[in-house]
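Structure, as structure tokens:
Selected chains only, in their assembly positions.
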Amino acid sequence: MNEVMNCALYRDGIRVRDLDFNHLDEVPNAPGQLIWVGLLEPDAATLAVVQRRFGLHELAIEDANHAHQRPKLEVYGDTLFVALRTARREGGYVVMGESHIFIGRGYVVTVRHGPSQSFAAVRARCESAPKALAKGEDFILYALMDFVVDSYFPILDEIEDEIEKIEDEIFTDHFVPKDIERVYELRRELITLRHAVFPLLDICTRLTRYDVPLVDRDTYPYFRDVQDHAIKANDTIDQLRETLSSALEAHLLLSSIRQNEVTKKLAGWAAILAVPTAIAGIYGMNFRHMPELEWTFGYPAVVAVIVGACGYLYYRFRKSGWL
Amino acid sequence: MNEVMNCALYRDGIRVRDLDFNHLDEVPNAPGQLIWVGLLEPDAATLAVVQRRFGLHELAIEDANHAHQRPKLEVYGDTLFVALRTARREGGYVVMGESHIFIGRGYVVTVRHGPSQSFAAVRARCESAPKALAKGEDFILYALMDFVVDSYFPILDEIEDEIEKIEDEIFTDHFVPKDIERVYELRRELITLRHAVFPLLDICTRLTRYDVPLVDRDTYPYFRDVQDHAIKANDTIDQLRETLSSALEAHLLLSSIRQNEVTKKLAGWAAILAVPTAIAGIYGMNFRHMPELEWTFGYPAVVAVIVGACGYLYYRFRKSGWL
Amino acid sequence: MNEVMNCALYRDGIRVRDLDFNHLDEVPNAPGQLIWVGLLEPDAATLAVVQRRFGLHELAIEDANHAHQRPKLEVYGDTLFVALRTARREGGYVVMGESHIFIGRGYVVTVRHGPSQSFAAVRARCESAPKALAKGEDFILYALMDFVVDSYFPILDEIEDEIEKIEDEIFTDHFVPKDIERVYELRRELITLRHAVFPLLDICTRLTRYDVPLVDRDTYPYFRDVQDHAIKANDTIDQLRETLSSALEAHLLLSSIRQNEVTKKLAGWAAILAVPTAIAGIYGMNFRHMPELEWTFGYPAVVAVIVGACGYLYYRFRKSGWL
């Protein structure tokens, strides 16, 4: 069965041996012992095995069956169900996955959905620190949550870089319609990330304040640390969203200023060029009796008038900043 | 009487027999027994029968008489009154209905108003799980609420699809006034849905935390599950509303960029075309003494000047991105 | 004295007799007895009579003297002072009045200011239900508050109708500056109504939750019912305000789209018409040596060029959607 990524038995923080997932039922409970099962997009049958062995609540199993949960912490008797949203950036786009964690006395079950990162790194880190691992199931929960939260930061850094480039373009007038589409996409991604991060604050608060089973007082600072990172991720997201809004607003203002300048220039040159057209039009009329046409210096005089009028207008527009 | 959709007696979770609504009074109370009455837009007389039989509070009956309640939970002594808003999509438009639920020791009464979906499916589901049904009235309340909340999701999916189409149109410049009217309608529908969903969060909180009669501790996870779905629906609604706002904003920005380009183009070509008009106007004057007119190469020289001036302007505008 | 609208003695919910307001002092207190005084814009002397007879707090009397209170509930020892804002629509405009209610053991005093509706209807309703009236002073308070809150709904319905008409005009392009002034007025009226409705939520909460004297546990559902109506009025107001904002935004967007179209059309036709003007200008010059002028088919050739150039431009503009 390909969907079982990991299934091992730990005693006092040390990995004892791998278990055969299909014979999980035959492993009895024992104090100081921990079974850690990792599943990837399991089918209903696989989940049923887990449910039977560890006595999980039907609603939690239902949640784990369907992805698209929002991050949440649910307490069923003395077991915990935690749903987290994981993020990865592929080809410049954020893609979201999900991880569901069941924690009970003596076991941890993780279920991954979608494009999430493997928890192998977390397992390796835990196994390399048997003392910490021996603290129990709550410490594994902390390690998993810490891993998920920390995975948001490189993504946020990349988005921040992109936003900085967009800012530069706005103020150097190289901003094109394509950029607006990109801003729009970035906004959506930030909203998606926010929906992944924000519920974590409440989850951590509940893990450290409320009467939650399994979580030891000593682990509280660790969950508060996760919460702190989540708050930081959340603040960064809010700040990036504000930056985008504010950049678009700056663009709109600049655009309005520039539009205004163009309109003024247009109006100015139109006025200047309309003068020779109008005057020349008059002396282009075919009336028989137009005395000025006979004058020897009629033509230079009219040209002088035209040049003078245009020059005066140019001077006036220049002074008032239109040209 | 057409408005009585269902009227049955259950014992230990199993449907015993249908009851004659008009002789409800003659059915005595008994432990382990449950009467489930389903009404569709009942008149005052029908409601009076129910009120008399189960001793419902006059204010609850008044509420059930008039539709247009907002979702709420009201406790009258040891009975509960829950008002829910149901939604359906007909011909591309969201239409709202209402369901009122009275729960007391030994009975459940549902009253439907407007274009709501039949609760037959809920009854079928409950009857197929006698163990669950035997848990009592609170489980039926859960089943009804779960059904109502789950009915929002297909509607939200349809709206999401429509919004995605609108987004595509915005960025490909196929956005027409008609679309704005549609965006406007979608916004209103989302607000209407939000008014249906949002109060559910509070209702579920009160059902699981406060000293509410009839609701058993074991049913708490179920109501928290309903709440979770309601939160998800609510989040989706907020996200869709944000998406619409942000799409309109993007449209406005694109529109301003394009308007700016049009204005620049207009200004540029106006300037280029004003040059031959002004120069030709001058040599169209009828002065007797205009030496240039007599020159052999006067005409080609002027044409060259015109072409040169226009060419230069074109080059300048091109370089500065106006044309 | 014209300002005394009503002054009656009730015993066990039944109106016993009218009292002479000026001899109120001579009526002794007695259990099961209730004095109900209704005043309309009373002067200080009249209020002083009431204050002396029922021992009202000086701050409450001061409040009742000046209108322009915001809705509030104040507890002075074992008496309650409730200020409400009432609304009426006159000539298409919302006008606000005020009602102040003093409730103590054995008496109810109502003071109306401004264009409020008479409480005669409330009195009639109460007197027709002696059982309810016998419940005591808190029931009268409920009846008065219920009456005031219900009076908001017809006003909100009228405003809603008007807003729907404005929406239609926006999308059919019949929206004129006058309409904006109207939208602006409607917004102000909605804000005024909100200031009347919103504080009621808190007043009702306090009447049903806090240690407020005089209010019986049995009356709690009634005040919660008033609160429910107030929430509904409040939601409607918020929704109407959102509708107006969103309608104005839609108008702005439509307006920008249409402006864009006008600008494009203007630019297009200006370009097309500038072509014959420029070409004809050139052949209108009076140079002696312009070979084309001598050609037999010079004129038709130029006309053909003009028509061709204009036609080509028209085709191009048409294709790109400018014309």
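A, B and C are the chain letters, set down in written order, and residue numbers restart from 1 in every chain.
Simple rule for what comes next: a contact is a pair of C-beta atoms (placed from the backbone, for glycine too) under 8 Å apart; a residue touches a chain by one contact, two chains touch by 3 or more.
The shown structure was predicted, so the numbers you read here are calculated from the model rather than taken from an experiment.
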For validation: placed chains = 3, all identical. Expected total copies in the complex? 5
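To be clear about the criterion, only the chains that are shown with their structure count from here on.
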Based on which chains are in contact, what kind of graph results: line, ring, star, complete or other? line
Between subunit A and subunit B, two touching copies, which fits better, same or different residues at the interface, with half of the numbers shared as the threshold? different
For copies subunit B and subunit C, the superposing rotation on Cα atoms, rounded to the nearest 5 degrees, equals 70
I'd like the Å distance between the centres of subunit A and subunit C, where a centre is the mean of that chain's Cα atoms. 40
Could you put a whole-Å number on the gap between the CA centroids of subunit A and subunit B? 24
Using the touch rule from the top of the page, what residues of subunit B touch 2 or more other chains? 256, 258-259, 263, 266, 270, 274, 277, 281, 284-286, 290
Please name which positions on subunit A make contact with subunit B in the complex. 57, 59, 63, 68-70, 72, 74, 76, 175-177, 180-181, 183-184, 187-188, 191, 195, 248, 251-252, 255-256, 258-259, 262-263, 265-266, 269-270, 273-274, 276-277, 280-281, 283-286, 290, 292-299, 302-303, 306
Provide the residue numbers of subunit B that touch subunit A in the complex, in ascending order. 167, 171, 221-222, 224-225, 228, 231-232, 235, 239, 242-243, 246-247, 249-250, 253-254, 256-260, 263-264, 266-267, 270-271, 274-275, 277-278, 281-282, 284-290
